[in-house]
Every structure is written in structure tokens, then in C-alpha cells.
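As you look at this complex, bear in mind that one protein chain is not there, while each of the others sits in place.
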Amino acid sequence: MNKKMMKMLYKRKTAFVGSIIILLVIITALFAPFVAPYDPNLSDLDKRLMPPSWEEDGSQEHLLGTDHLGRDLLSRIIYGTRISLLVGIITVLLSGIFGTVLGLLGGFYRGFIDSFLMRLTEVQLAFPFILLALAIMSVLGPGLRNVILVLSITGWVMYSRLVRGEVLLLRELEYVKAAKALGQKNRKIIFGHILPNVFPTIVVVGTLRVANMIIAEASLTFLGLGVESSIPTWGSMLADGRNYITSAWWVATFPGIAIMLTVLGINLVGDWLRDVLDPRLRTS
Amino acid sequence: MKLLEVKGLKKYFPVKIGLNKTAYVKAIDGVDLTINKGETLGLVGESGSGKSTTGMSVLRLIEPTEGSIYFEGKDISKIRNREMQKYRKDMQIVFQDPFASLNPRWKIGKTIGEALEIHKIVPRQQEEARINELLDIVGLPAESKDRYPHEFSGGQRQRIGIARALAVNPKFIVCDEPVSALDVSVQAQIINLLHDLKEKLGLSYLFIAHDLGVVRQICDKLAVMYLGKIVEVADTEEIFMNPKHPYTKALLSAVPVADPLAKREEIILSGEMPNPMSPPTGCAFRTRCIMATDKCVEDRPELRVIENDHQVSCHFVNRTGGRENVQVFAAQTT
Partner (left out) sequence: MSKSLLRKLRNAIIVLLGVSIVVFMLMYLSGDPVALLLPMDTAPEIVEAMRDNLGFNDPLYVQYFRFLSGAVKGDFGLSLHHNQPAMELILERMPATIELALASIFIALAIAIPLGIITAVFSNTIIDYIGSIIALLGQSMPVFWLGLMLLYFIGVKFRLLPITGRGSWQHIILPAITVGAYTAATIARMLRSRMIEIMQQDYIKTARAKGVRQKWVVLKHALRNAVLPVLTILAMQIGTLLGGAVITETIFAWPGVGRFMLQAIQNRDIAVVQAGVFVLAVSIVLINIFTDILYTVLDPRIRYE
């Protein structure tokens, strides 16, 4: 008993830390113009590639240093939170809704719809995500909107598989059969009885997926087929930093830490949510 | 007046085995039933006999493979869903598991209200009043409607299930082992409730159970089921006093009796119930029957009327094979 309680407490503490991190990120994103010391696109070529303030050539003016165009790293990271959160949340919402609906329909009605859904899922899963995303991006062209589109299109599978599995179990429960016996319409059964009970699962997965989406966006931008370069994102900063890694390690390091911390925070909170809402999902 | 008449009902569940072969679990293999208005027919048998499947098939919660279901004279076995909607008002079900039969996220009021809304039983403004009434009928306080299922005990949840079934003003209710999951002390309350409701509201029941003691209190007639087939049908007391089918006798002999001096002969069945995927040829019961002969292997016995309203499916019903005349059950003293 004692070990179990300690475990719950441990989770609470880490979840607490995680939620603080997320809160900080959100606040930073919302109040970026007030928090950032400089304009993220303001380039001062005199001050190119300055190291962080605690290094020899650094200055207090640029806490984390500057990039190859003399732009303040800290400000760019702060503004980067906006894109990351935006992309993360919107894509999860879009792909989540789409995937959930498909999963509900397939799992409830079975038959042809379900088989079709399963095959479609498998076809999509046969393609490595990155390649699929890259291929589509190369066709559509770079840009924030396209990135969101691509991530949503490739992301729905996660949800539909999970939801479908849940629905298969739920539809056998007696209260669903009772509703059917009462003559309730299928649509109302799905959205009134089944969906509310699938919801916790979706919330948990959705939360964790925000983290994946943030990394995915950064990856695409890093490879040059993501968000346009005029918008400061962590991915593009890493892409820039790559070229200067040997001379100016900080340009790539700090954005990466930002990503890592954000994702860490999300993972911690997501884990806790999972323990609270749906013990069946545990893979860690 | 016949409320429900079932003829030749069959339900085979396909099961894939091997490369291209499909076997069938013959859950129901030719069942005939009749329930008159105001009557309660008990359907008894072991687990796996097909009783629950029968109950669900009659309401078309499971689609029958074959057979006709006549409700108030009309065959509803194959009508389309839209048409079936109308009958849903008249035929309801109470489930066995009080924990799974209510949506855990819905307040009780919403659960019962759903029934009212689907068929527009009462106008919106009167919904709440009607819910209060229904709760009162089943013996629960009106405040219950704002609570969640997990706040109630098993017996209370069963009452809620009954209230939900009553909400649409049905004529016929399938009670699928409604008390099997409850404590013995609670069982009696629920049975009494069901009995009272039957009298007050003029309901008819198909009462499914595996406990013979329970059915005696509420059922007018009994049908005994074995491996998807009905083996005996008669008035309840007739079955208890004068069972004909060997299986029925075995079932009865297992029921405990209050009188320690009553002369009883316990019949112990050998073997187990065969696999419904490959039922024995001829009479399904022959593998465990002491009277089985070659005829039982070849000929499947039909349900035949032997006395007024007493039907049996066995080749040796009129034979006095020694065990026939033993009175297996003491006369009911209540």
C-alpha cells in the first residue's frame, strides 16, 4: 500500500511540475511582446553570433546570445512558443475530431465502413510519417497553414484506432443495448452514450499528441519544408543553428532545450491525466 | 388473448474455424412460445441453454436467424427498423447486471428521461413529474433523479432499470435474469415489485432465470430450455408437481426444500452440456439422460401436448420407467 501511495504522490509532484512548465509556456506565448526583450526579427549585423551572456564574449544585453543575423535568441525563443502551441493545439483538435468521428462510425456500425476504415488506416500507417509529410509539403509548398494541414492529415490515425477499439467494447455494454431497446436512434446512442465514455481516452491521447505535433512541426521546418522563415519557430532556429554548430553552439542548443522542456511538461501532465482518467492506456 | 407468439425461432452465431469453414453456435434451435396478456412465462435452464438469447431475440436486440415473432398478431421478426420503432414502446427489457445496465455518466433522471423523450410519452414540461412518478412506483425517492448510478446499491439500480422500462408504458417486458446478480434478501423485494407491477399495470412478462425457486413466485407458466430447445412447457405448479421431462426432473431435484422430512430423490446428471456448435443428433439431452435409447439418437422429439397445456419433448413421456411417479417436490405451503 505504501509503495502505491508513494507512486501516486510522485505522479502528483511531477504532474505539478509539468503543469507549471506548461503554464509558463502558455503565458509566454500569450504575452510574448511584453516578455521578450527584443523584436525577434530585428537583425543587428554588428552583433552577429554573440555567445550567451555568461561566456567570454557575451553581453548582458543578449542573455542567450544572438544568431547569424544578429537577432536576439531569447526573444526568438519566446516568440517561438506561439507557433509551437498554435500548431500543436490546432492540429490535435483537427486530427482528433476527424479521427474520433471515423473511429466512432467504424466501431459502431462495423461492416463495410469498419473494414474500409481499417484498410485506410493500415495504408496510411505503411508510410513513414516523415516521408509522407515531406512529400506532401513539397507539393503544397512551405507555410504555416500547410504544415497544420499536413500534420492533421497524417495524425488522425492515432485517434481512430484508439476510439474504434473502445467503441467495440462499449457497444456491448448493457446500457447501450437498453438504449437500443428503447428505440433510441443510432446517432443519439453514439454521441450520447458512447462518446462521453470514450472522451477521457481521447483527452489523454490528445494531450500527449500535442507534444508530438510540436516536435513534428519543428522537424519539418528543420528540414526546410515547414513554416516559412519569416516566422520565428524553434525548428527554423535549429535549422539555422545547424550550419553554425561548430562555431556558435548556442544557436541550436537553446531552442532545443525549449522544445525539450515544453514536451517534458506536456508528457508529465499527460501521464498524470492518463493515470487519473484511464488506467488502461498505460505503456509507461 | 395472445400477446406474444414465437414460432420456430432460431439463432445461429457464425464462428470461423479453419481456412474457409464456418461453424455455427446454435444458441436457439427452433423455439416456440406463447404468452397471453397478463401472463408471466418463465424461461428456465442452465447457463448456455439459450434463454438470454431468446429474450433478446424476441425484442430483436439480436436479429433472429429464422422464425417468426408475432406481437399482438403482427409478425415483427423481419420488419424494418423504422417500423420496429413503434413496437419498442410496447416491448421492453430489464437486464441482469445492475451495474452495466445504466450509463455511469448519466444522472438517473436523464436515463429515465431518455425513454420518455424517444417516444414523447409526455410533453416536455411534464417530464420531471412523470419521472418522479416512475421513481415512486418502483419505490425510490424523487431526489434519486439527480444522482448517479454509482451512488446506488444493486437492488436500487435494478429498480431504476425497471423504472426505465416502465417509462414507455410497455405491455410486455422481458426480464433477463433480473435478480441473479442480487443478494438473496434483495431478490425477494425485486420479485415482489415485479409482481405488484404486473397486477397494477396489467403487464406480461417473459421471465428468464436459472433459479427455479425464484420463478415459482412470479410465473404462471414455465418453459424449460435445454441447448437451445424447449423441452417442457406447462403451468408452474404443474411443472413442480408433475414434471415429465428427465431434464426438468433433474433441475427440480436440485432445488432446496424447506421441509427436512420431505421424501426426495436427487437426480444427478452425468456429464456436461454438449457444445452448442455440435449438438447431439436426435434428442439433445440424450447424452445425459438415463432413459436414452437408439430412438433418441435418430429421432429428435417434438414438443407434444400430453395433457391440458402440458407439453413435453421426449419419446418416453408416458412410459412408467420407475422414476416417473416420484414426487420430487413437496407441496407448496404458502
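Letters A and B name the chains as they come in the text, with residue numbers starting at 1 for each one.
Please note the rule applied: contacts are C-beta pairs under 8 Å (C-beta built on N, C-alpha and C of every residue); 3 or more make two chains touch, one makes a residue touch a chain.
Keep in mind the model is a prediction, meaning the values are calculated, not measured.
Chemist: Sort through A:A15, A:L238 or A:V269 and give me the one touching the missing partner chain.
Modeler: A:L238
Chemist: Of A:I194, A:A211 or A:V269, which residue touches the hidden chain?
Modeler: Going through A:I194, A:A211 or A:V269 one by one, A:A211 is the residue touching the chain not shown.
Chemist: Need a quick check: the contact residues on chain A for the chain that isn't drawn.
Modeler: 3-4, 6-7, 10, 118-120, 122-123, 125-132, 134-136, 138-139, 211, 215, 218-219, 222-225, 238, 241-242, 245-246, 249, 252-253, 255-256, 259-261, 263-264, 267-268, 282-284
One rule holds in what follows: only the chains that are shown with their structure count from here on.
Chemist: Can you check how far apart chain A and chain B are, centre to centre, with Cα atoms defining each centre and the answer in Å?
Modeler: 53
Chemist: Please give the residue numbers of chain B that touch chain A in the complex, ascending.
Modeler: 56, 59, 61, 84-85, 88-89, 92-93, 95-97, 100-105, 111, 114-115, 118-119, 161, 164, 168
Chemist: Considering the complex alone, what residue numbers of chain A touch chain B?
Modeler: Residues 173-175, 177-185, 192-193, 196-197 of chain A touch chain B in their complex.
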